[in-house]
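Below you'll find the structure, written out as structure tokens, and then a few comments.
Part of the complex only, each chain left as placed.
Chain naming follows the written order as A, B and C, and within any one chain the residues start at number 1.
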Amino acid sequence: MVKVGIVGASGFTGAELVRLLANHPQVEITVATSEIFAGKKLSGVYPGLGRAGNITLTPLAQAALSPNAVDVVLLALPHGESQSVAPSLLRAGMKVIDLSGDFRFHDPAVYAKWYGREHTAKDYADQAVYGMPELFREKIKPARFVANPGCFVTSAVLGAYPLLQAKLVEPQALIVDAKSGLSGAGRKAKLETMFTSVSENVVPYKLAGTHQHTPEMEMALAQATGQNVVITFTPQLVPARRGILSMIYGRLTKKISAAEVTALYQTTYAQEPFVRVQGTGAAWPDLAGAVGSNDCVLAATVDERTNTVLVVSVLDNLIKGAAGQAIQNLNLISGLDETMGLPQSGFAI
Amino acid sequence: MVKVGIVGASGFTGAELVRLLANHPQVEITVATSEIFAGKKLSGVYPGLGRAGNITLTPLAQAALSPNAVDVVLLALPHGESQSVAPSLLRAGMKVIDLSGDFRFHDPAVYAKWYGREHTAKDYADQAVYGMPELFREKIKPARFVANPGCFVTSAVLGAYPLLQAKLVEPQALIVDAKSGLSGAGRKAKLETMFTSVSENVVPYKLAGTHQHTPEMEMALAQATGQNVVITFTPQLVPARRGILSMIYGRLTKKISAAEVTALYQTTYAQEPFVRVQGTGAAWPDLAGAVGSNDCVLAATVDERTNTVLVVSVLDNLIKGAAGQAIQNLNLISGLDETMGLPQSGFAI
Amino acid sequence: MVKVGIVGASGFTGAELVRLLANHPQVEITVATSEIFAGKKLSGVYPGLGRAGNITLTPLAQAALSPNAVDVVLLALPHGESQSVAPSLLRAGMKVIDLSGDFRFHDPAVYAKWYGREHTAKDYADQAVYGMPELFREKIKPARFVANPGCFVTSAVLGAYPLLQAKLVEPQALIVDAKSGLSGAGRKAKLETMFTSVSENVVPYKLAGTHQHTPEMEMALAQATGQNVVITFTPQLVPARRGILSMIYGRLTKKISAAEVTALYQTTYAQEPFVRVQGTGAAWPDLAGAVGSNDCVLAATVDERTNTVLVVSVLDNLIKGAAGQAIQNLNLISGLDETMGLPQSGFAI
């Protein structure tokens, strides 16, 4: 059994880790921390967790985070807080998977620019492996420190990678128009995420190169394809609890048909357990079709009238976009089958 | 391995059976039928099912429904259609769990009155055991034919049973004000269940003793408690995909406190794996707190000003209210652990 | 032209007053206050208001609230804050319509008990006329101080009044099971009203005689019918922006048919411009059928099996349940036609 500690278990991502790991046959959660709800059971915070939430939350300062009790620590903290936690855990000999944005950029200056704060653990900034298994699996397996990708980023990168790898599109003119459900905005009460603010609504925010996931998409695609990638990223909130649907537009550099692009996607991801490519003729992927699963669902087509390739990329932001991908990484660094404990399907209804 | 056939696999309940059984370690789905989608994969109808939907649908007439291939048949057909299917399956030696209303009443006249049609398999009308494990577990275990309860009924009966059993309330003055998500209305396209009809809406229907679940609630409670029970049942659609929340009002026949009623519920269901009783002081159960789980979540309190006891009863209509309860029954009649393959939790978010 | 000041214009009710009064041919808004958004245009807070929001917000302390500039002040403040504002406005000679709960009870002890705080303007506690035109129109006309009813209260009282007036039901065993959209919870950001908390959910709260609208319903019905009324009130949040649907259950004291009860309602409200009674045979009123209008929509039926009368009562909580009813009162105390400026219909879609 792999002993796992979850730091920040009462946030949305932390609770999703608990829910998913309750079905993992080779993982035992030995520690779960929360500052606000310390002393409570997690099921008191999220009654819906039922028996899976029968775990007592402890404050981080009192948590038994040592190699005796914990093999891998999953950090599900707000952005900026992992920097003060990860280094000491690593030094103490535990493996760490950080689900925040803190260790995704090897250059702390990039972090400072997009997150608007200095990095406080610069010595560790270049230590984490970027944890997107489909692109960097072999680097992840031996890693002791993994930076789990952002939710929008996972959707955009898995969607755009085959186009760039095949040099089909101009790398500096990609557009990612992404719609996200509200769980992506986290658990904190804000006017912007009240029911009366977002139901019956679509809300654009951080437009035109201001969202912090923009450079992360560019970095991951550049690393994977060796090209200088620049993206116009347009996030929008839609009235749904879960899910991200990205519409990716690329300007074609050569003639190609919808069938050929689809074949490229099917070939690229043929061996991937958690990427599903819809064939031509099937319905386009929709948000609900990915919710509840760990799958990124893709389809590609071509608008010949404007020489544009169009990719639909959908995933569940809390699973493939966060906790599920983290469990893929947990399995990989623990020598387990990568799919272990992860759902085989989402919801039909 | 128990070999299972699902008749009517492309409806909402059938698809939910497939989704849940994909996680069942001792069940293998050997047959899945659909008339409309015969020849297709179930994942073509419900892309969200992903790998769990990798099963080819056959028309019933061509399905290999024989004891060689199938131990238990789950009938997930529209009301009225099981009558022509169940008898021959039983005669051929297979066990049958019927999820429709066709075999819940032993008196075909009651069926005819509330469903508005003659029963066409009267010889079998009194053959099925009513499949609510919490009340009739020992009768279910040896059964070869089980009538799985209605969704509203499960919520109302589990909610009201302790009050009646303890003779705390007038048995002929119960009120069940129930709110249901839209999956309860089935997969057929109707004006009444379009998004524009039910979003931002609450829609009462079949009020004042006209809904066919009314006599079923009364029958199950009468059987379990030996009292003549009469209920005012008020179903309402709410803009949610899943879930039923029933507010049950009873007129007290003796003084009792909220704490005492709560203790009664906790005692009654102490050994039940799929009934959760919220204690006094906890938040009231809400719809989302049961969705995704096989749990019926209950809380009880007393309004001393009007001498009324109030019970909140919540469940996922597709799981505890249909497919999940059917799997409890499947486990029971197959000699398996009753909880096998069923979710240990719902969703936190 | 009637000159109107709105105190608290940036809350949901205040903004709804502005939206509706923009269509009122005999009203001019001369003052609109807000502390948080002082100095801003109201359209900066609510872009959807468009041209109607072209009004600059001032802090209350600097607002020109004098009889020269303002004939009637509408107080749209949080509960508890009108007590310190209304008395001086009245003394200065302006008429006041208070939309909060502060002056609805003539006995300050009742206020203290249910609102959990001492009343700080006891001399004025019994000065306001209760502003429900359908029941108290003649008292309202000459009034200089009106307490506008609560939203749940308006729905319950208009729904139950004919039954009590005709002595058809036991007055101390009424049940009001009410479902409300989220705008009823106000504009303040709270965890309980986030999209992720209430979408796909139904949330019961303040059950069993703990909601402050309970005694107000009882008081209004007692005043109108001369009976001692006691109510079990069960509020629940449903995932909708607007609207309240109350299901009212009464225990009949005599035999009566659904047609007779319907006729009673039609007769009672025959002259009312803002009460619509659906006849037998029509669809039951639903939430969406009242949204956008100033109508309370009613239907009544009888469950003969349990001797229960059932009334469905629906309204838009921000219009008939707050701002619209306040405009009825404004018209009445200003000598205008009661319907002036109010919408003649809600939405079809």
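Definition applied: contacts are C-beta pairs under 8 Å (C-beta built on N, C-alpha and C of every residue); 3 or more make two chains touch, one makes a residue touch a chain.
In this text the structure is predicted, and so the values were computed from the model without any measurement.
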Exercise. Full complex copy number, with 3 in place?
Worked result: 4
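Keep this in mind: only the chains that are shown with their structure count from here on.
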Problem set entry | chain A and chain C, separation of their C-alpha mean positions in angstrom | 46
Problem set entry | Chain centre separation (chain A, chain B; CA means) in Å | 36
For this session: Return the distance between the CA-based centres of chain B and chain C, expressed in whole Å.
Result: 39
For this session: Would you please write down the residue numbers of chain B that are in contact with two or more other chains?
Result: 199-200, 241-242, 285-286, 288, 291, 349
Exercise. Which of the residues in chain B come into contact with chain A in the complex?
Worked result: 12, 15-16, 18-19, 22-23, 44-53, 183, 199-200, 241-242, 276, 278, 282-283, 285-286, 288-293, 295, 297, 318, 344-349
Exercise. Hey, which residues of chain C end up touching chain A in the complex?
Worked result: 12, 182-183, 185, 187, 189-191, 193-200, 239-241
Exercise. How about chain C: which of its residues touch chain B in the complex?
Worked result: 172-175, 177, 179, 181, 196, 199-205, 207-209, 230-232, 234, 236, 238-243, 245, 247, 249, 251, 258, 284-288, 291, 301-308, 310, 312, 349
